[in-house]
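Written below as structure tokens is the structure these notes are about.
Omission of a single protein chain aside, the complex is shown with its protein chains in their original locations.
A and B label the chains in the order they appear, each numbered from 1.
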Amino acid sequence: MSSVLWLQGGACSGNTMSFLNAEEPNVVDLIVDFGLELLWHPSLGLELGENAQKIFKDCATGDRPLDIFVFEGTVIEGPDGSGRYDMFADRPMKDWVIELANQASIVVAIGDCACWGGIPAMEPNPSDSTGLQFHKRAKGGFLGSDFKSKSGLPVINIPGCPSHPDWITQILVALATGRAGDITLDDLHRPETFFKTFTQTGCTRVQFFEYKQSTTKFGEGTRTGCLFYEFGCRGPMTHSPCNRILWNRQSSKTRAGMPCLGCTEPEFPFFDLAKDTVFKTQKVSGVIPKEVPEGADHLTYMAHAAAARLAAPQWSKEDMFVV
Amino acid sequence: MTSVDMFVSPLGRVEGDLDVRVTITDGVVTSAWTEAAMFRGFEIILQGKDPQAGLIVTPRICGICGGSHLYKACYALDTAWATHVPHNATLIRNIAQACETLQSIPRYFYALFAVDLVNKNYAKSPLYEEAVRRFAPYVGTAYQKGVVLSNKPVEVYAIFGGQWPHSSFMVPGGVMSAPSLADVTRATAILHHWKDNWLEKEWLGCSIERWMEIQSWEDMQAWVNENESQYNSDCGFFIRFCLDVGLDAYGGGVGNYLATGTYFDPELYENPTVEGRNPALINRSGVYADGKFSEFDHLRVAEDVTHSFYEGTRPLHPWEGETKPIDPAVGRGQGKYSWAKSPRYDVPGLGHVPLEAGPLARRIAAAAPGAAEHQDSDPLFLDMLQKKGPSVFVRQMARMHEAPKYFQWVMDWISQLDLQGSFYTKPQELVSGKGFGSTEAARGSLSDWIVIEDGKIANYQVVTPTAWNIGPRDSQEVLGPIEQALVGSPIVDQDDPVELGHVARSFDSCLVCTVHAYDGKTGRQLSKFVVNGMV
Partner (left out) sequence: MAADTQRHTLLDDGFPPTPCDVLVVGCGNILRGDDAVGPVLIRRLWEDGVPADVRIVDGGTAGMDVAFQMRGAQRVVVVDASSTGASPGTVYRVPGEELADTGPLDGLHTHSFRWDHALTFARWLLGPDCPTDITVFLIEVAELTPGAELSREVRAAMEQVIEMIRNEFFDGPGIDDHVEVTDSGHLRIPAALAAARFPADACGLGLVERQSHPELHMIPLQGPANGGQLLKQRNLAGDRVILVRETLSDDLPVGNHRTRWDQTLGVLVVDLAPRELDRDDRQSG
């Protein structure tokens, strides 16, 4: 029986909603079959008022053993470091976070907000939001880069906006079945199982990428082409399994014609959504994408691009995802 | 006379950070204060950004009805940029929006609301054991089916939008996707699976068509007793249980309602405009106050911050809106107690009064006379309102009634799709303009007002349904809808005030929706816009 306490800071509940979509195992399975003891959760928790507060206090003081502390949403430090922009059970949420993080065996940050600060931390960051152990790509965040939970692990980051239910459930399953030691983390503390490959891995448009054939418009225009060249798709630069583990069992952004926004990376939303950056590929000289796939360099890229376009077969210029 | 101040925090399971303070005198709530306890600053963040940034940021205001945020943010841009939206795109948007609501209904009902029906305070009811068997969290038979199957409608969302939650596939001028026949076939199959295994089998115990025959409170009561299957379905049981334990006797609220409507007739909203919005709606907008219907006019909306942690007290229309947060510790000394602003609507002849948003509000708007042919006209809940008065029970029935209704509409919209046709018309990205977009999220009216200048967002205000419902007292000290609904609630057990939970949760608030972006830390002034009449 692993005890789990799940709290929300500056959150939108998107990760919780995604989590509720889980299948094989679903949320009921996790609790009934895997024996996850959900001490409390903002949506699924059963206690109210003082009864709930007692659970938090007991976990915070260590009177009640806490195996896994899950946090969704940013840690809000405003105004002026007091944390009073986010009050919970009569105290700033950030005070709860410090105590619970120090008592738990394992701490998990779910979603971009808890991992790196996410959207609330965008300029000008009015609430003084930050992630549990990172602020964007910089190590530190709220708990500091040296923080380790009682098991000796740093905060485990499961990013995404939102996270996919399988990323959440498979990590909880691993932790609940004593396989914490099997989880290898990358340098952003993300489980490598999910975050080694790219959004582009398994994307159905990848042949168009090879031949540099761009989609030219949305709607029916997405029946052909790759979204990287014109529509700001970050698939080749983003670490995620979105095209290998489908969303809602059905699809993914890029399959449905929507460019990848890079939401598992700390810089999301990219370019701070400044003017002319949304759904538009940023280019040098109006032609060459500013960012090229990880591992490539601009010069090689340009050479390949020219060759690819020349070599492009006829099919790559026609609709492929047909009615 | 005993008077006890109970500060019940956290209320839990009402998404976000809603805190409630009530005054109880002799076992009855005599006054209430709702407090939104969190601030994230979205409206400030959007300032100066790309006009399309709202499509990415507003769905993250709330992950539960993120699709609803996307829908109305998109329409706000469509009206500001005067776009052309092909019929197919309108249909896809309608389908997606409705699917999000269809997911929300059972998920909210079983996981958030019905779990309280097993509270030991109801142990004396002859129906208690049955309630436990069905609704107990995780192990209840109805709980399991309802919650696990609730993700089916959003699989359909993902077919058209790539993923749920947090897709941004609706864009001004249409949608990003163009489905294939296989997509449509699969979407249809998934929805039928949901209907066959939950909606008709578990919830209704009858066909959708049979349920839709109900037009009055008497009809509904007769339906319950009509046969075994209906009597014992989750719906039939729920009706009997509510009447037995008295959930139809409290939680009424203000009795005045606001709906901004949603779902557009594809032919009537090909070129979206603010003025042309009301007549194009399928789910009508409307205001019902003091027993009278009136047309919804967005210019009559204003936000009041007398009791909210912001500077200023004069109610402002969102196109003028400003947000300057203050330290809550300072604010409390000024009689301020919440992060939510108080939206108020200027009802002709009545002035600024609080209005309830939500499924009950829409069901009332649907009963207004004068519906056009393409518009929903449904007398059921006006009848229930007049015969039983508002209550937790009536509010919940209004919510559940939308499941079969929207299901029928979604199947119809899918059948209208022309797969060979267009799904997107590239818009001209005008460098300035004003827009208004609105929808009915599962929990009520959700609206965006956008002002674009110099190719960037100059002002962006979002008014959520929770803001309408939990906004605190205004400058006239009139209680907000939830506050009013709590007053008069009988509290049987002060240590376990489950009645407070029923009332607050019957509003299906999601507090995360209500607190937004503000300036403050840097002392930067927000630009002000003077509205010269209508734009």
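Here, contacts are C-beta pairs under 8 Å (C-beta built on N, C-alpha and C of every residue); 3 or more make two chains touch, one makes a residue touch a chain.
None of these values were measured; they are calculated from a predicted model.
Enquirer: Consider the whole complex, including the chain that is not shown, and state which of A:91, A:150, A:244 or A:280 touches that chain.
Expert: A:244
Enquirer: May I ask which residue of A:23, A:210 or A:272 touches the chain that does not appear here?
Expert: A:23
Enquirer: Considering the whole complex, which of A:192, A:276 or A:318 touches the chain not shown?
Expert: A:192
Enquirer: Which of A:166, A:220, A:265 or A:291 touches the chain that is not shown?
Expert: Selected residue, touching the omitted chain: A:166.
Enquirer: What chain B residues would touch the chain not displayed?
Expert: Its contact residues with the unshown chain are 182, 185-186, 189.
Enquirer: Provide the residue numbers of chain A that touch the chain removed from this figure.
Expert: Residues in contact with the chain left out: 23-25, 29, 33-35, 166, 169-170, 173-174, 177, 192-194, 196-197, 201-202, 241, 244-246, 249.
The rule we apply is simple: only the chains that are shown with their structure count from here on.
Enquirer: Any idea how many Å lie between the Cα centroids of chain A and chain B?
Expert: Distance between chain centres: 27 Å.
Enquirer: Name, in rising order, each residue of chain A that touches chain B in their complex.
Expert: 8, 10-18, 20-21, 23, 26-28, 31-32, 40, 42-53, 74, 76, 78-80, 82, 84-90, 93, 118-120, 122-129, 161-162, 217-223, 242, 247-258, 261, 263, 269, 272-279, 321-323
Enquirer: Spell out the residues on chain B that touch chain A in their complex, using ranges where they run on.
Expert: Against chain A, chain B makes touches at 6-13, 15-17, 19, 37-42, 44-45, 49-50, 52-53, 55-57, 60-64, 66, 86, 88-89, 107, 111-112, 115, 137-139, 144, 147-148, 150-151, 154-155, 157-169, 171, 173-178, 180-181, 186, 325, 327-329, 419-426, 455-456, 495-498, 501, 510, 512, 517-522, 524.
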